[in-house]
Each structure stands twice: as structure tokens, then as C-alpha cells.
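Please read the structure below before turning to the comments.
One chain of protein is taken out of this complex; the other chains stay put.
Per-chain residue numbering starts at 1, and chain names A, B and C are given in the order in which the chains are listed.
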Amino acid sequence: MKPYVREYPNTWWLSRRPYFLFMVREFTAVFVAAYCVFLIYFVYKLSQGPDAYYGVIELLRSPLSIILHIIAFIFAIYHSITWFNLTPKIFILRFGEEQVPPFLISGANFIAWVVVSAIVAWIILVV
Amino acid sequence: MSKSSEPIWWSLFAAGGVVAALFIPVLMIITGIILPFTLTGEEPFVFERIHGAATHPIIRLLIFCIIVFPLFHFAHRFRSILVDIGLLKIRPVISVVCYGSAIFGTIVTAIILWSFS
Amino acid sequence: MPVHDVVIVGGGGAGLRAAIAVAEENPDLSVAIVSKVFPMRSHTVAAEGGAAAVIKDNDSLEDHFRDTISGSDWLADQDAVEEFVREAPSEMIQLEHWGCPWSREPDGKVAVRPFGGMKIERTWFAADKTGFHMLHTLYQTSLKYDNVTPYDEWFVTNILVENGRCQGVTALELRTGKTEVIAAKAVIICTGGAGRIFPFTTNGAIKTGDGMALAYRAGVGLKDMEFVQYHPTGLPGTGILITEAARGEGGILVNKEGYRYLEDYDLGKPLDVTHPDHPVKKSMELGPRDRLSQAFIKEVEKGRTFIDELGHYVHLDVRHLGQKKIDKKIPFVRELASKYAGIDPVYHPIPVRPVVHYCMGGIDTDKEGATTLPGLFAAGEAACVSINGANRLGSNSLTELLVFGARSGRGAAKFAIEHPDLDMSSLEKQALDEQSRITKNFICKQKGSERIANLRQEMTQSMESGAGIYRSESSLKETCNKLAELRDRFSNILIEDRSLTFNTELTSALELDFMIEVARSLAHSALERRESRGSHQRTDHVNRDDQNFLKHSLALQTEEGPKIGYKEVVITSWPPEERVYGR
Partner (left out) sequence: MTRKTMELEILRYRPEKEERPTFETYEIPFKEEWVVLDAINYIKDNIDGSLSYRWSCRMGVCGSCGMMLNGIPKLSCAVFLRDYYPDKVRVEPLTGFPIQRDLVIVMDDFIHKLKEIKPWIIRDEGQEQSLEEGEYLQSPAELAAFKQYSMCINCMLCYAACPVYAIDNSFVGPAAIALAQRYNLDSRDHGRELRQDVIASNEGVWECTFVGECSEVCPKDVDPAGAIQRGKVSGTIDYFKDVLMPWGG
């Protein structure tokens, strides 16, 4: 007798919270990419001289820009957190029989994140 | 089974994930909050300063990396999102479109940065 | 009709080891493993503590021999035990070479631990999932051989005999419901034990004595069936096994008064758990399983056990080992106790009681696994060689299935090569008969009013009450009568499922049929053995009687029920003595 093959709904990612959170995680890439496209535009305008540059700066001051930034930022943060939390799955360090606890590895990532962010901010805003 | 080209795409994806995780949030804060609300004054964002910095080759290389790797990160993830929501049958097309746009973005970025003046 | 050189019934440790032995013996031979479950589901998977083999310098084959013989209460065949202990180390090393993740010493050598009834520690272990690792190693290794054909989820219903020799089996393919002949020049039965004939057992649902019943019906005797091992430490209610390794590592048994009651039963004097010599081998908690289980019943009679809605129990206390050692050496004990008894052994003692664990008896075979039916072999718990006698030593069974699995594989391979001809047309006819028997008696059975579950429950209750740890003439007679009654009522069972696809009501019925058969041979053998020896304790005959009963019982099937005969025990070097522990 022929076995029954169930259909797997395209909405599977709505069926359970972990699946939904996975999809959100994957979707963060869209916001990150959109921001990168903006960066391309930014650099292009920068290369066009002061007038073009200040036009972008004006744009950045618009409420719409600020709102979009905030939304994108939330997703970007979600990306960073999930990314760092998953690294211990990939990098397993062992000393003899003992495995370095995962939280130390993700912890190191989070510290690196803070440091990099501070340096970037310092270079752009201060130096 | 055929030799897979996936390692190329996956390593670009992984590099993009790292770059995005480390650099993007702080940049978003700067362009999305600090700049519009002038929290650190107007001075850091005057044209001459930013433009001057961007002419430096190392800074330009850095900008290139910050833009390009996350594009591949996006391409990789978006490809699987489309498969996940039911487009498995046209996966080859999806791959071409996703990675193609990342490559296109890379070329555009390279041209802009190369000819930066 | 598929034809193989060797057909192995059962894909547990013994079956897989036999299959590999055949495959390696001669790559031109085709081997089939016919199993009612996927091989990695076989109950070898649940063995926890370890497997015994001499490997350390402080140990010797002689010690392993002597521990096994005294453990068996002198009922084991000494020639078989000699070969067993001699081949055990190389079989275990072979398994190591195949990748079994044995626990190790710091220098990289295999580690060993003490077990009950052992003078010297010699139990190899893979934490406390030894059976699991052995089974998966064997299964995965068996995949390497292209001449091994799996018949996964095929239920063997009959052994085919033509011309006075075994020529194959009929088997029901569960997914199609078709009964087919699998022709074979030799057949090896490796279907494990029959713990499920008892209500309270560590055994999985699949351990219904199928192979024993198949051989029995084909005219082969079942040997020493009255000897059933109760493991002293199962979880109340579920019967889930808490490995002897818990005691091997230093766990202690205490009654409700907090007293280490084993010292009252001639098992030695307890040492404090902090004493460097604790646990003392062959003493107290490391006494043999039969004596520990019997001591429990005596404690119940004295009213010194705990009792709750799941019945009587005592405490197995491992707290003094500390979390680190528990997690390293017996992590599965912690997992099982936490999940199924709701207590964490790091902080609380584990409630335990004796539970049916192992059939020492089984299909009568010689040292090569051959039965009295030419072409039919058996190994593992389904067989009785015998090396276990009246009480199996903990951690000998995993080794046994390797040693005798391999030997029966080689024996069957040899037999198959020497007997290449098969009566194909007669086999074809037998297949049709078997198909129509199953269709008529089960799948298309009309009427019938007895529920399978009810018959099964009555059987298991009767076995527990009449043929449990302590037995007597009257209790056994009652059980024998009950089983005869169940035999009759079985023909009136109710089958509702008419499907040919994965019909588990059908397989339950077939299993019950087998179980009743095995239970009857057991009860009758026990009735006839009017002495107490090892795990067989008669309240009406409390002493060992070497004069009359230093022999193997042998149950043969007849129209009127089991007929019990006897067979000499082979004694080579160590005549019977008193069995001494802790002194």
C-alpha cells in the first residue's frame, strides 16, 4: 500500500516560535543589505562633491530616514546577537577532556563587538 | 556527487555575517541617530573631514569590505528564505538572481571607490 | 523466493556479530539479517554496565572462569566457559578495532570496572551505555559488508524443516503483510530473551521469546528455562534498569531503616563508603544478582522495605560518589532516575527493587551454536550454551553475544558451504501453508472474544505469582494450569485489524502465541526441578541437590505440553563446592 506523503505547508515558519524566530533571523539580512545599498549611495554622493554630500545629510535628518534607521537597527542588533550566540556551535575548543564552555566563546564575541563598535565610533566621531 | 562550489558562497556569507554583526549596528546608530540629532555637533560630519578620510586607501578598503561582504551574506540568506517559502523548484534561478545582485553590488561599489576623488 | 547461504533471525548484538562473522569468513556467502525491528532498536541497546573480558595484568582467565562457574552455581558447562573466557578478550579488542567508544584510562588503554560476583575488576564499559555503543558499533560496521542483506521489519513466523534439516524461515513483511519464504542453507536464531512473559521487566516490548518458541516448535529443546535472572535494581513501576555499575562504582543498598541489609544474608560485612577498600569485590552490594534479589524478598517479609503505590522498594544510594564521578561514570543512571523516578541521585537515594532481566535458559546449543536440528544455530540470550548456568554473572552476556555470535556465524557458514542443496519446491509449498495459516487464524479470523491484552496480562500475572523469585510445587502447578488454559483460550482471540499494512495487532497476537509457549516450558521446567540453585529458589526444596539436579533441564514440545528431560553438565576442572560470597 502506498505510503501517504504529507504536504509541508509553505507557512511552516509560522507554526512554531523557534521557526518564526529563525525566519526573523534570516530576514535581518534584508535590512543589513538595504543599509549597505544606502552606504553605496552615500559614498557615491560623497564622491560627487559637497553639494551632493549635504543633500544626503539632509535626507538623513528626515523623520522617515530616522524611522527606517531605527527599524533596520533593531534587526541588525538581532542579527548580531543571534550570530554571536551561534558561534560556540562552530568553534569548539577543548582542553583535554574538558570543553571550553559555550558562554565563554559567545562572551568573547560580545566583547569584541563592543570594542569594534567603540573604535569605529571613535574614528568617525573623534579622530 | 559533484564537487560543490558552495564553500565559496558560504565563506563569503560567513564573512558577511561577521562584518554585519560587528560593524553595521554602530554605523546605523551614527547615521540614523547621532548625525540627525547632532549629538556630537556638526563638526564630525563636515564634508572636508569625511571626504578627506575616504580618500585614504585603507579607509576605502574598509568601506569596500563593510559594504560588499554583507551583500553576499544577504544573497545567501535570501536565497534560502525563498526556498523556505516554497520556491524550491526554481532554486537555480533564485541563486543566479541573489548572488548576481551581490556581484553587481560589488562591481558598483568597486567602481565608485576606485574612481573616488 | 530469496535464497541466502545464512539467514540470521534477529539483528541485535549476537545477530550482527554472527552476520559479520559469516561475511568475513567468506565474502562469497550471502547473509540475511531478518529482524522484526530495525537492528539498532534491538534490546542489546539497553544494556548499560559493561562486558567482561580479561585484559589487565592483575587478572587471569582462570579467575574469569572461576567467577563464572561459581556465579552459575556450577550449572554452567565448564568446557564452554573455558572457551568463552579464552575468546572474550580478542572479541572485545575486535570491537574496539571496529570503533566502539570504550571508556579509557589516562594512558589510553581500555578502562575496566568491578561488577557483581567478580573477584577482580574486568568489565569493559562505555560509560553506562555499553550495550548501546556495542550495538551501534556492530550495526554500523555491518553496513560495510555488501554481502549482508537486511530484512528490516520482517517478522519470522516459522522455521522450515525439510529432509531433517533447517532450510529457511517464513517471514511476514510488516509493510506489505505478505508471508514469504526466505530460504537458507543455515539459520541462526538471535532473537534475545523472553522477559516480557513477566509483568515487571527491564526488557523492551520486543523481547517476547520468538526465537525460542520457533526452535521449540521445530523440535529443538529449550534448556534450563527455569532460570530467570532478576536484576536487583530496577525502578519501581516501570522496571527501568539501574545498572549494576552503580554498585560497581560504590553505590550501596539500604532498607527503610537506613541499614545495609545485605550483611544479614551471608554476603559479607559492610565497609564504610569512605573506606579505601570499598566496594569489596564479591561481597555485599557486589554479590551475585540472584542472592541480592532474594535478599530483597526476605526484607519485604521482615517489613523493612519502603512501600508506596508502586509497591515495595529499597534505596540505592550513590550520593557519596559525588556529582563529578556520577556524571562521568554513570551519567545514564542520573538521566533515568531524574526522568522516570523524579529524583536526582546526586542528592537523593534511588528507589529500586528486583525486576526480571535475563533468561539464563534458551535454545539448547553446543559450543559452536549448533542445535540438535542440523542447519539451525542459535546465539545470544535466545541460546543456552550454557555459560550462565543457574545465575548469569553481570557483564558476561554482552561478551557472550560476541563470542558465541561469532562462533555460530562461523559454524553456520561452514554448514552452508557443506550443504548447498535446498528443496525449493517443498519450501514453496510450506510458504503457501504458512500464508494461509496466518490469513485464516489471524488476518481474516472471524468471531473470537478474547482480547490479546487480557490474555497477556493474565499470563504475566500468573508467571509473577507462580514462577517469580521464590517458587513452590503448588504455585508452579497453578501457573502451569493457568498457562494451559491460556493456550486454549488463545484460539478464541479477537482480531479487529484486517489490514495488511503494518498490522501490529497481528504481530502482538503472534508474539503472545510465542510467549505462552515459552512460559509453559519455563513453568514446567521449574516445577520439575525440586531443588534451589542460583536464581531458581523453591520454598519447598530449599537446598541445592547435586545428587539429583546437577544437570540441565531440557523442555521438548509435545501435544500434551512440555516434556522435561535432562542432560549432563560438563565439569572439567572444578567440581561443585559451596558458593561463597563475602567470606
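The rule we apply is simple: a residue touches a chain if its C-beta (ideal position, glycine included) is under 8 Å from a C-beta of that chain, and two chains touch if they have at least 3 such contacts.
None of the values given here were measured: they were computed from a predicted structure.
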{"item": "Where the missing chain makes contact, among the chains that are shown", "value": "A, B, C"}
{"item": "Contact partner of the left-out chain, one of C:Ser30, C:Ser103 or C:Asn255", "value": "C:Ser103"}
{"item": "Listed residues C:Lys339, C:Arg530 or C:Arg583, member touching the removed chain", "value": "C:Lys339"}
{"item": "Missing-chain contacts mapped onto chain A", "value": "1-6, 8, 12-13, 15-16, 18-19, 22, 26, 86, 89-90, 92, 94, 96-99"}
{"item": "Missing-partner contacts on chain C, residue numbers", "value": "37-38, 40-43, 45-46, 55, 90, 93-94, 96-99, 101-110, 129, 132-133, 136, 140-141, 143-144, 150, 152, 175, 204-206, 237-238, 240-241, 310, 335-336, 339-340, 451-453, 494-505, 508"}
{"item": "In chain B, positions touching the absent partner", "value": "1-2, 4, 6-8, 10-11, 14, 80, 83-84, 88"}
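As a convention for this text, only the chains that are shown with their structure count from here on.
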{"item": "Interchain centroid distance [CA atoms averaged], chain B/chain C, Å", "value": "63"}
{"item": "Interchain centroid distance [CA atoms averaged], chain A/chain B, Å", "value": "11"}
{"item": "Inter-centroid spacing, chain C versus chain A (mean Cα positions, whole Å)", "value": "57"}
{"item": "Interface hub residues of chain B, defined as touching at least two other chains", "value": "none"}
{"item": "Residues of chain A touching at least two other chains", "value": "none"}
{"item": "Contact set on chain B toward chain A in their complex", "value": "17-18, 20-36, 40, 44-45, 47, 50-51, 54, 63, 66-68, 70-71, 73-74, 76-78, 80-81, 84-86, 105, 108-109, 112-113, 115-117"}
{"item": "Complex interface listing, chain A residues touching chain B", "value": "10, 12-13, 23, 26-27, 29-30, 32-33, 35-40, 42-44, 46-47, 50, 53-54, 57, 60-61, 65-66, 68-70, 72-73, 76-77, 79-80, 83-84, 112-113, 116-117, 120-121, 124-126"}
